[in-house]
Structure formats: C-alpha cells, structure tokens
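A single protein chain has been omitted from the complex, and every remaining protein chain is retained in its original position.
Going in written order, the chains are labelled A and B, and every chain counts its residues from 1.
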Amino acid sequence: MSNTLLFSLLFIFPLLGFLFNGIRFKSKNYKLAGIVGTAAVGASFLISVILVAKLIGLEEGARSITVHLFDWINIGDFSANASFLLDPISAVMILIITGVGSLIHLFSIGYMSHDERPSKYFSFLNLFIFNMLLLVLGDNLLVLFVGWEGVGLCSYLLIGFWFTDQQKAAAGMKAFITNRIGDAAFLIGLFLVFTNFGTIEFSSITSLLPATAESGWSGPITLACLFLFIGATGKSAQIPLYVWLPDAMAGPTPVSALIHAATMVTAGIYLIVRLSGMYMLAPDVMMLIAIIGALTAFFAATIAITQNDIKKILAYSTVSQLGYMFLAVGVGAFVPAMFHLMTHAFFKALMFLGSGSVIHAMHEEQDIRKMGGLKKYMPITHFTFLLGWLAIIGIPPLAGFFSKDEILWYTFASPAGSKVLWVIGAITAVMTAFYMTRLMALTFWGESRVSKDVHPHESPVSMTIPLIVLGVLSTIGGWIGIPHLISHYLPGHIPNVLEHWLEPVVKNIELTGPATMADEIVIMSLTMALIIGAAWTAYMFYARKSSIPSKVSKALGPLSTAVENKYFVDEFYNSKLINPLIEASKGLWLYIDVNFIDKVTYLASDFATGCGRGIKHLQNGNIQRYAMYMSVGLILILSLILMGS
Amino acid sequence: MLNFESLAAIGLNHYLIVSAALFCIGMVGVLVRRNVLVILMSIELMLNAVNLSFVAFSHFSQNINGQVMVFFVMTIAAAEAGVGLAIAVTIFKRFKEVNISFFEQLKG
Partner (left out) sequence: MDISVLLFYGLSFIVLCFALAVVVSNNPVYSAFYLAITMVSLAFVYFILQAYFIAGVQLIVYAGAVMVLFVMVLMMFDLKKEKDSFSKGRMSNFLKVSSVGWLWGLIAGAIYMSSDLLSMGATLHNKDGVGTTTKDLAKLLYTDYIFAFELLGLLLLLIAVGAVAVSRIKGGTHA
C-alpha cells in the first residue's frame, strides 16, 4: 500500500469513529459505541505498526517518510501544506498514542458502562486521537498547531464531560483558558520562527540551523524558543501554568490516563524534542527550561505527599514527572526525555487506569483515607498497580528506573546541567518514592477502612486486560533504552536501542565534563538507596499505622499547611491575577463599553434614525410624488447634458 | 385640396415645440390630478404628443418608418387604456371612488 493511503487511513479511522459515535451521541448503547471507538483506534494502531515497520525497512540515515496530502495555505513567501512526516520521533509517538490509546479505549468500555452518554464520550476520545496524530505527524508547525488546539478542545470537552456538575464544568474551562494562554505564546513563537527562518517546516528549519549557528547572533532564536516553551508549559502543565492539570481530574479517569498523563501533556516535550536543534542554539532558554522543570518536579512532588484524593496524587505525580522530562530537555538530554515520556506513558496510564478500576470498584470514592486493604478484593488491579509503583519509583529492571536514572545522570554530567539541579532531581525522586508508596499503602495495603455499604470487587475483563498489558509494558518497556553503563556489564552488550533509533534525528548534548563511569555508578547507587529508604519509610508510616506523619506535619507547622493547600497558588492566581483582571474588565465594561462605545453607537444609530425620519417622507406611497421625483431627476440629467453641449 | 406649398413657412421646429408643449401639459395632468381616469387621459395626451413628433419627423425626413412607429404606439396606447380602465373599474368597485390616493396602499 502506498504511504499516502496508509497515512490517510491512519487519520480516517479515528475520524470515522468520531463521526459514527458523534452522530448517535445520545445513544446509551455503550457496547456498540465502545467497540466502534476501540476498533477505530485499534485499526490506527495496526496501521501505525505497518508504517513503523516500513520506516525500519528504510536505510538508517534516511528514515523518514513524508506524505503530502494537499496544499493548504500558500500566500506569498508563506506556505503551509497538509503534509505529514513520519520519522523516528513521531514513530515513537504514534505507537504510544494509538497503542496506549486503544488500551484506554478498551478500558473505557467497562468504565463508562453506567454512563448516560457513552457514545459522546467515545466520539470525543476518537477525536482526541485524531488530533493527537495530527499534532505529532504534522511536518510543519502550523499543522502541529492545529492538532495542538484540537487536543486542547478535546481535553476541555472531556474534562467537562459531566458538565452538569458546576465544578467539573469550571475545571474544563480552567484547563481551556490556561491552555489558551500558552497557545497564544505558542503562536507568537510560531511567528518568530517564520520571521527567523522564512519557513515553518521542520526539515527546512533543521537544514537552516547550521547557517544560523554560524551567524552567531541567536537573539531572535532565543526569543522564539522562549515563546514556544511558554506554549509548552501551558500544554504540559509546568510552572506557572500547571494549575489546570490537577483540576482536570474532574474528567472520567480513562481520560486522565490518556490525555492528562500519557499523550497530550507530553506534547510540549515532543515539541521541544522536535525542535531540539533550534533549542541547542539557545542555551539561556535551555537553562530556563531545566530550572522550571526541576522546580515543577520538586514542588508538585511535595504537594503530592499531602494529597488524599487518589487521582489528585496521580495528577501531581504527572506534573512532577513532566517536570522531570523538561529537566531532561533542559540539560540537553533529549533522548532520555523521549524515553521517559514513553515509559511514563506506560506506567502512568497504568496507574490512572488502576485508580479508575479502584474508583469504579469503590463506587466513585476517590479518598484514599477511606480505602485500604483492597489487595484481597482486587488482586489483578493490585498486582498491576504494584508494577506501576515499582516502575515510577525506579526499581530496576522496571521501565522507570532506566529513564529516570539517565535523566539524573545527564543532569549531573551534562555541560548544561548542574549539581544543584541534580540535587533537586534526586530529592524529587525520593519524594516520588515516598508519596507513591504512601498511595500504595493507603489504598491496597494495611487494614480496610472501607465503609460498610461499599463492596469492592475486581473489575471486568475489558478493564483488566489493558491493566495487564500496560503492566507488562511498564516492566519491560525500559529495556529498549538500557544505558551504556549497565549494558556494559550485561551479557551480550544489549545496545541502547532507543538512542540508536532516534540518533539520526535527535542528538543528546555531548558529555564533556570530568564525570566518569565511576561517578555514574556512585550516583545510581546513591539514588537507589535513597529511594528504597524513602519507600520503606512510607511503608512503615502508612501501612503500619504510625503516628509519625501527623507529628511531622505538626512540627512543620505553617509549611505543612502551605503544602497541603498546594502552596496557595490557586488562591494567589485568583487574588493577584484573575480578580484584578475581572475588576479591570468590569471597569472597562462600565466606563469604556457602556459609557463610551455604546454611546457612540447609539449616537450613530440615532443619526441614522434621524436621517431616515427626514427621508421617509420621500417614500410616502404617493405615486404622483414619485412621478415628480422622476421628472425632477429627468430635468437635472437633461440640464447637465444641455449644459455640456 | 389644400395648398401644401403654402405651409412651407412652417418647419419641423414648430411641430416639435407644439409636441413638447402637449407632452408637458399631459405630464402636469399626470402629476397633479387625483382622478385615475383623468390621469389616464393625460397619459393619452402625452402619447399623442410623441406621436405628433413622430409624424412630423416622418414628414420632414421623408421616411415613412416614423408612421409605422406611430401606428404601433397607437395600438399600445389602446391596450394601455384598456388595462388602465379595467384597473380603474376594479378600484371603483372596491372604494366607490377612483382617486389615485387608493394606490397609496402600495406603500410599505
């Protein structure tokens, strides 16, 4: 089959699913809707596999497939085509999107079985997949932007899916507006890229980069990178625009797994990795990205420790892990960033689905203080969640270990990294181990605090299959990116497949520092020890019912209150940004709109009415009057002609 | 028979002036009278004025085509009078009067 056809099919299947379910959006037949939706994404996954197989079949240096569907915009020097680019980066992305996506669709069938509008849900989910594919496959920034906006829209629709609940609808709006702020910056960045390079196609930008690097003046590029990064902070929930992601948990849990953990929120990482060559020319922005990433990772982790809502913990964990990825990108470790993106997609999707399974079993109860001891009721969920837990805290040989370790190593050793950032990263890793163990302990272990009238049960097969598959992936997914250090000691010297695969498109920063292999071993062991210690402490604290946590929080006093209330960031935004904005808008409305613009328009309309009142006597229906006007006009014309002759 | 040579002193211009005057009188009638019938008569006057100029042109330019045109105008004038009077009859049946002001119902 031709590439064009394959690409078209890749897009058409989710679109057809969207249309099919969208047209019958009132239907309550969740099985039909779910099967169609899942089949659409599954078909896309198969096509993705075929496409990636084709890509592998190509020569190593020339692994890219470009498909031009049609000319889209062509104005003067500016051109943006509806063309798509499949190269190693987007190959990884489409496999994650369609693969994890189809698992989550499958999970949703069971999860949404009691819902009022399953068809609507699946149509939105398919639309999301379509837009996400557009985002990662677009060969220029504008197509990417279309997908970028599209996923934002689907995110909004799905967060506010239960829109009858005021709070959930508000959460959707918050996500949308926060994203819009980032999107505006993204657009500015896009314009700057166009003014700098005269093109927005990735391949052309890449080919223009060496010349730009030689010219030595990186000011405009730095600016473009900065604005694109601000756009990425919106979509990928980084400081200062991360506030929407925890609220986004108002949506159905599979949505949180798909959009707000595995795929959409990683779009920012994807964007920066895609433009890694350009970012390498802007070291200042790289540093900013690293700092923002590290801070986000740290603060989100501290908040996660104090939360009691299972989904909120996972949400802050996601923010924190995304911060990790930005830290990686910031220090020039693009491949580890992609690697972590992938492993995170596996284990975080797994944990969200697991939490969905728990919530489903607990009849929409999300507070982990009211859980506990679920291990015996939900063995499969517990076991898969256990794998996710081990993966995220970084126990070898599960997926998270390799990616997290590589990020920390790059932070330590890269010329763009620093020891301070490494310390923050390491502390975050420790805290991650702590809060994740706390989550495990309070949910699955210890004694049951489940209320009498709730009877937890294991979820149906359609929900456990995705959990098992994702559990397997979380376990072995990391093996494609085993660092050189470890593979050195392994039998057969398994190479770093992912790095090799991405090498033609993305290159990590050169490690030129004095750090040696011994350093790497020391660092790795140190973090491992700390992580295990933290996990053990958390286990002792929460599974064994200790009074230490409350003592600790008492000892910390105001700090603890601050953390529990998420550092009052939402309150700060409300009082210092949103309310002044609202007040200013009210002022503008009252003084500019009502008292000025409206009055001017009234004046204009009064003028028009007055003129009409004057002229309407001409139109009084008196035919003889009309005849008179005609004769007067005739006379004027005749006079003019005669005067002329 | 009349002595046509004796009319030689009168040129085309004289006829045209008379025609214009007749046309203007008809036009005044259309503009100021309120009775539909009189307005129709005034229109006949205007048509006749045009006919007069046609015949005069025809006569002085030795071209009989002008008279053909007069013939057509007369036919159409007859037709117009027929329809106009039919409308007048309808108006009269409706309002028992044939005042042009009833056409003011046409206004929006």
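Everything that follows uses one rule, which is that a residue touches a chain if its C-beta (ideal position, glycine included) is under 8 Å from a C-beta of that chain, and two chains touch if they have at least 3 such contacts.
Treat the numbers as computed from the prediction; the structure is a model and nothing was measured.
Trainee: In the whole complex, what residues of chain A lie against the chain that is missing from view?
Mentor: Given the touch definition above, chain A has residues 622, 624-625, 628, 631-632, 634-635, 638-639, 642, 645 touching the missing chain.
Trainee: Going by the touch rule given at the top, which residues of chain B touch the chain that is not shown?
Mentor: Residues of chain B in touch with the missing chain: 2-18, 20-29, 31-35, 37-38, 40-42, 44-45, 48, 51-52, 55-56, 58-62, 64-65, 67-68, 70-72, 74-79, 81-83, 85-90, 92-94, 98, 100, 105.
One rule holds for everything that comes next: only the chains that are shown with their structure count from here on.
Trainee: Which whole number of Å gives the spacing of the CA centres of chain A and chain B?
Mentor: Chain centroid spacing, chain A to chain B, equals 85 Å.
Trainee: Which of the residues in chain B end up touching chain A in this complex?
Mentor: Against chain A, chain B makes touches at 27, 30-32, 100-101, 103-108.
Trainee: Provide the residue numbers of chain A that touch chain B in the complex, in ascending order.
Mentor: Those residues of chain A that touch chain B are 619-624, 627-628, 631.
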